[in-house]
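These notes concern the structure reproduced below.
All protein chains but one are shown in place.
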């Protein structure tokens, strides 16, 4: 499969405060956020001071739909997490939410993002006696909170997150508070909703839609919202004035097209990307074909912009699980074909504009192009709905190392030859900013676009410091 | 979920003769045919006279991808089957291929379709001492073959299938033959391919594509192809001249859009259906929105025909498994929302043409319409890519009883009010025939369209005869 | 483990007619008969004409104790079976009871024993069209019954079992009858009990004890008891006058010591065996030590007979499951030590009489002797509670081939040296018959003692006839 040839989704978080159906609502919210992480899921519920926790490898639907599980997770507050492993091995120990019993009570947290000084903080905490039970970067947060000398949860929380560097959209739960918090640059998303008078937190608005919650507003960059029986209060834990550097790749690929971020419909942004691309890089072609499903909205936009027919020239098989045994060396494009098949009748003899969201390692693109050509396409013009991805993400997205990113090693010309297309064009960075509602990219960029530019908006302590290795090779499988 | 509100897929069959990778190729073929049945899958391989059989509940990818399984299924011939339960409970006993040790050797068979006199035949066979181990209609075939007094497999096979009534596309395997056979009306599909010189049989051409096999031709209605080391021979087991009554619903919904049937691309037929529909039932609207994924090609066709923009106004969640616990009576359209979400920014204020393939019970349509309205659509014009489905299928498709089919109980006007749309239109039967390459529907129809017309092309013995009940309430779960 | 070095237990059968707790009682009965077979267990219950069947690999306690399972097995009649594989691979297909839907209704059967012309009958049945679904010898019975042309179950049953050769204690169930039947020689045991007015059938009396059923009598050799709502009737299906050739090894090893067979307490017979052995083969020794647990009653008898102290010189570990990885070639008696440990303080410096029930391959005996010597025993005198086992059993006991039976290859003198004991003595065949309540072995023996004498009381058709091989290498694992 080509998950190795994608920027993979990261994590989804969700929370409900004071609603009798808290756990079932959280399961639904996580279902709607499943695209953000399919490796594992967890829910913690709080029932008058008692916490219950369930964490499972696998999909939400496979683990959180039975009456039994929901009954066990009793209580009127709950938070949940979908995980795609960004740090830590795929072991149950790393599945969130994490929970800690502290001197001032129980505390659970779910995290989307990545803490870029986690290993440094871990080292310091360990030296003063903290014992880590996972390889998750998130665990430093609960140790910082547990060892804080402050009197209240909010003070301790503020104390803890001020020490964190990197990207974090957090949902936390104590026995009488739910907290939502974004890092000072607001790299990862977090929205506030209202379900029948109960506050809801979610990574994306599509998770509000599934339960019919009303969208209230986004948690702002550098804001901490504290939800209690008194209502919602806004706290600003960070001394510096926060600026907004939201991850622009959420618009390109991560977020669901039916979500709205910062007032912009993700679907509309993707269609605009397609239109920008049609203007920047037109092609003398017969049809526009998306690489499904992620390339589809941009392809519709491109087709509209270019005045060309939009066609499903590649059919996606949605029943894709594990890798198959290869029965013969003769089978061409084996990996790609498990997921995609060329729609021969559409492609035959046509000059095709192929629209994909990005090129990571290039191997998948190469195979798709070859498959399209084998199906009889006369010409293949590849159009990419984002600039070249030249740099790794350290903010909670699973990306290959820079050296494995083909756009960091090859020019567009080289890549045109490598993937064997008649023409190849990427969207310009300014085009992307325009599609995302800006006039152009400013000197101090309005988004985090490090994967396209290498300009990381935070320091990256764990990348620069040398830190000792762990002694436990792996924690046991459950 | 709305699988209860669909005509569900039936079964897929696949076979490879004399190729060292027979089992792995069969696993790939079944993967490509997964849309035809997700309940269970099985493969039997033959290695110099020894048969090995693996049958599992669940998806092909979950059970037939490990080296272990493929290694156990050794041999250079293999046949496989994907099952969606049409008859028989979802027990391992009913999973195909079935195998029988007979007086003249081992025999395995995989069946797509439904034998409409199976219970009658079963009764007769039981009375003469045959012991049935499953509730599958297919099991009668192996008992007929085992009790036949003919000398050779082919004679026995002919002897057996002549007694069968209904729909059957069969792939069978002995220690030196692979057989493909379609009923006299060719209701269910079966194609012949060539993979590196080895014969391949498959329900659809998309299963040839995945392994890169060349399409040779279709098995003809009433034809039996016998593949041996001498090559392929064609046998005509049925005395009457067969006529072609291929299932027209395969074009509408069952088949994969990238498959080609009788020289017609399924995708193109669906687009033509959309165009016919735009002509027959235009709408004064702003956008055309498919109910994904099955309505998508027809919606593209409609949009083209009507000159309206095609928009993804409903987003599908592909991670849909089991039913969730309902947390609140307030959650509207709960079932539908697990799979679909309205793309608010697209729909808001728009007059929407909604294109779906069919309406079965009507409950899903009603909820989708309401969801689209809740998202702000100004008007909703439902267009159905087939005529009203008024009658059950007895040829291997899982359909509700006639009384549960809403189109058998309501006129289009009543249904328009029931599902609360501004207008509702179905494709005419002649329009469907035109889209499927005919001038119009003839007096002796060119397809089986019983689900639209109630004209069943075969007798339905088990529907008319009263037959005794079984004594085993259920066979144990494995 | 040393299961390979034992005559392994065979099967246990149980049945209850007309009692509201039929399935739960059957589960308890099978629990008490667990020593007769640990590979798999099954129960079929009948509820007013409807049969339900559950069959599972593993122990009764692991599969038949939950409320769910017992609830599913509803009905007031039930039969059950514990299996130790004597024929057929360890697959679910071979687990009993077997069930057949026949022209005259449903029929279930559980079998202890082995049909020595099963393959011959199978061949004949297959040639006339019967399809076999298992490799179990018992399946021939249901096909014979299904293909019988007789009018009633009892007539068909008689028709069927008259064709069977070998050993069989059967419990069968129809919708209004329970049948118990023993072969004409009564090789395997079957007893009748009365639980609160309901008839019970069981392999041994210990299964009556667990539910508190009263022992009524044994089913006689060649007798068929037919239990219906009219009560119990006795049928004599075999034309020849039956003689009693009950398996004498049941007294030596198979039966539980708390069971009573033919009026003799198994425990008392084993103690008498020990006393006979003490008379026949005294030893100048300090203590008598059993190889636990099977040698214990005979050791108590020997100690009493010889006037020597009885000591637990070998301690058994009851938590024995799978074979371990051997960490070092230095570990002596690895296999034996998983189950047994020498009790050093007891053995040190002592002249030890070691009492075991039998010697099969000799390897275990050799290791136990060495372990006892390593623990400091001054002398080891092995006394075996049966004559030399020189011949295989074909009547439902899992024994090695004759060539693997060490007593068929070595004299007592050779074996004394081989297992390195100071002396070795077996019980004489007449001594065994005396312990089992006879004056001596007669010319026409009173028991089946084929494993000691090679005198098989039936013909062994499948041993002598050449029969074709099956084509299915294995049926899939569930």
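Labels for the chains are A, B and C, by order of writing; each one numbers its residues from 1.
The rule we apply is simple: contacts are C-beta pairs under 8 Å (C-beta built on N, C-alpha and C of every residue); 3 or more make two chains touch, one makes a residue touch a chain.
No experiment lies behind these values; they were computed from the predicted model shown.
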Omitted chain's touching partners, listed by label: A, C
Of C:13, C:53, C:70 or C:406, the residue in touch with the unshown chain: C:70
Residue of A:66, A:147, A:228 or A:423 in touch with the missing chain, whole complex considered: A:147
Touch criterion as defined above, residue of C:81, C:111 or C:256 at the omitted chain: C:256
Residue among C:296, C:364, C:399 or C:458 that touches the chain left out of view: C:296
Interface with the unshown chain - residue positions in chain C: 19-25, 27-28, 31-32, 34-35, 38, 59-62, 64-67, 70, 196, 206, 209-212, 256-258, 260, 265, 267-268, 293, 296-297, 300, 304, 309-312, 315, 317-328, 330-332, 337-338, 341-346
Residues from chain A at the interface with the omitted partner, ascending: 42, 47, 49-56, 92, 99-103, 105-106, 126-133, 142-143, 146-148, 175, 470-476, 478
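Keep in mind that, in the parts below, only the chains that are shown with their structure count from here on.
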Chain contact graph, described as a line, ring, star, complete graph or other shape: line
Distance-to-centre winner among chains (Cα means, whole assembly as reference): B
Chain whose mean Cα position lies farthest from chain B: C
Dominant chain pairing [most C-beta pairs in contact]: A-B
Euclidean distance of C-alpha centroids - chain A vs chain C, Å: 62
Chain A and chain B: spacing of chain centres that average the CA atoms, whole Å: 36
